[in-house]
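All remarks here apply to the structure that follows.
The complex appears here without one of its protein chains, the remainder shown in place.
Moving on to chain A:
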Amino acid sequence: MIASAWRRFLGSYLFFSFRRDRIAILSFVVLCTFFLASFSASLLAPFDPYDPIQIDIMDSEIPPVWMEEGDQRFLLGTDAQGRDLLSTILYGSRISITIGIFAVLLQAFLGISIGLVSGYFGGRLDNFLMRLADIQLSFSTLMVAIIFLAVFQALFGTELYEKLAIVMLILVIGIAEWPHYARTVRANVLAEKKKEYVDAVRVIGLGSLRIMFKHILPNTLSPILVISTVQIANAIVSEAALSFLGLGMPVTKPSLGSLINSGFEFIFSGSWWITIIPGVVLVVLVLVMNLLGDFLRDVMNPKLYKD
């Protein structure tokens, strides 16, 4: 079964165009490296940035090895607290990617359910849900997140917040961006439900839920897949922006964004690497995701030709 599915994939148009697209291959390899490296951070990283015993404040602000004052132990130098930058980046991208993926799962869950219901049932319910989406979209994600996270910190204190930071970020980013999914799914459902196969399954006597999830949803998967790659990149950027503003991950458990933020005050004193290196990592991570998203969109939408 798995073997035949694999063979089917190897013979598919997706794989065919993937093999001929160098940018897609490169992006895919880079992305996989990121995922593997960050999720095996505890094995790969030379230090554990969460373990205070391994951190020595005397090692702070050591530049990367290739510079004059570099230290063999710290490949990419250290930050202001003496943490090894390479290890911190690995652990940090793990947090960033985790938040990105789970926030998008939440967005997808909300957006797909609401979009399906809205498109399938139509009428007043559709109007209500879509106006809700309009209202949600008229607030920018960052604004909603800033207000929400700031209020939470003020109400429950920073200590509790630091414990729940990951969950809070996932919730906020997830809830703020569902309308993108809802709109895409709804538009596709509107097109799909006019097709005869939907009449045919209604004639069979299936219930609405079964028709929506088993018959219509699989037909809208390709646009969902395309926006998912872009949305994960967006979620990672949102998280980084929030962390940069001091509302995201705490400095003790830095994500890429909070790492950039923590280095920012030292950038004029010459310690550029604390900000620039995580910044480059973030840009590359987001870039390859967007490139893969572009590739998927081109392949899965036959109506869109590119010369």
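One rule holds in what follows: contacts are C-beta pairs under 8 Å (C-beta built on N, C-alpha and C of every residue); 3 or more make two chains touch, one makes a residue touch a chain; residues count from 1.
As a working rule, contacts and distances are computed from a predicted model.
K.L.:
Can you pick, from "Methionine ABC transporter ATP-binding protein", "NADH-quinone oxidoreductase subunit F", "Thiolase family protein" or "L-lactate dehydrogenase complex protein LldE", the UniProt protein name of the chain not displayed?
P.N.:
Going by UniProt, the chain not displayed is called "Methionine ABC transporter ATP-binding protein".
K.L.:
Among A:A37, A:L110, A:L142 or A:L206, choose the residue that contacts the chain missing from this document, as touch is defined above.
P.N.:
A:L206
K.L.:
Which residue among A:F9, A:F156, A:Y197 or A:F264 touches the omitted chain?
P.N.:
Checking each option in A:F9, A:F156, A:Y197 or A:F264, the one touching the absent chain turns out to be A:Y197.
K.L.:
Of the residues listed, A:S113, A:N219 or A:N290, which one is in contact with the missing chain?
P.N.:
A:N219
K.L.:
Name, in rising order, the residues on chain A that touch the hidden chain in the full complex.
P.N.:
Residues of chain A in contact with the hidden chain: 123, 195-197, 199-207, 210, 214-215, 218-219, 221.
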